[in-house]
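Yeah, one chain of the complex is gone here, protein chain that is, but the others are all in their spots.
== chain A ==
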């Protein structure tokens, strides 16, 4: 993939790393979500302590044409606080489960952030001027005695140091009994869905005191519960269509025009089980941890414990492509069950659309290559993987401070599953299962990726020639 391949391969270089250097990780600093905004200028992270940190890309420096702008802290705010549910006598964690950006409509930026129970709409706005010259107030804010005012003046705006303010504009609460795992903004940019383990609700961004329940899989008798919702997403173009995935490895596509309660799916995507791989862990590893539509909406990608699958929305009975992320773990499932790693929820993402990927089209003259051509997902030992759908090549890279030099191409990594370990390979037993990359994000337009280790955020860029 990198280096010796054709000129079209991406060569990833370290760009930046954010976060503490300590090996001792403060629990509140554990990154729980990463998301670029629609332009890619802003990069948001959420953590277990309920904080949101937004990084902003510097404007490209004309003199430094070999690298794109760096990301620097733009705004930090406390999105959610820990709460106590008095009825159940349980704490509600402040951990940010997901962040989703709204497309920009005016000078301010808006994002939705959610913890287990409550979704909040945040407005992030800049202030770089302030009014001066009031008639009734002194500069320090004290009120002047009106009788001392002899002339009138018009207040004017004067520049000040840039201040970025985040304020909660809407709070969408009390609609979820179970833990929220997904939020997804509709293509109408007016509504969004929120999904918990058993239900999916539809909200209007302006209305906080009610939501519509559109999916409810809670059985009448909880004793019969065998399946939960694990992720949900709106179709990128059809505002009436959404999908949700389950712990049994199925994806259901629903059409909101069919009925108010979309309990009956329009399509059910499920791959039949491979009998030769059957074990007591088959169901657990088939549980889907993430689902993402391609930019066109023609395909969707799902992540289960060992693989990434690409589905064509027109074909329900099996995926069109399957990529093994870390097949060498299949023989270790019992240990991973014991230490709970088997329940880790890895996310996945598509490459950004457009420009950069057209480099591939020079070889493929007779048909357009799929523009959503690369998928990325994380693994253990701070490894992350990318699969090129066109060339069928894949690469494993590592997010580590040891590859710290900007513009140095990252060295591909390799895990030795069995047998003799070659030099530079890592054996499966040496993998650090506490170093997991669950969250990754790809810039919507450029070849810039953000990869979150436990408490650090790495930014990699392709080597521009």
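In this text, contacts are C-beta pairs under 8 Å (C-beta built on N, C-alpha and C of every residue); 3 or more make two chains touch, one makes a residue touch a chain; residues count from 1.
The rule we apply is simple: contacts and distances are computed from a predicted model.
Taken from the listed names "Toll-like receptor 21", "CDCA4 protein", "Anaphase-promoting complex subunit 5" or "Actin-related protein 2/3 complex subunit 5", the protein name that UniProt assigns to the chain not shown is "CDCA4 protein". Touching the missing chain, out of A:164, A:228 or A:409, is residue A:228. Of the options A:58, A:327 or A:432, the residue whose C-beta touches the omitted chain is A:432. Remark: the residues of chain A touching the chain excluded from display are 86-93, 116, 177-179, 197-198, 221-228, 230, 247, 275-281, 283-284, 287, 331-340, 343, 429-430, 432-434.
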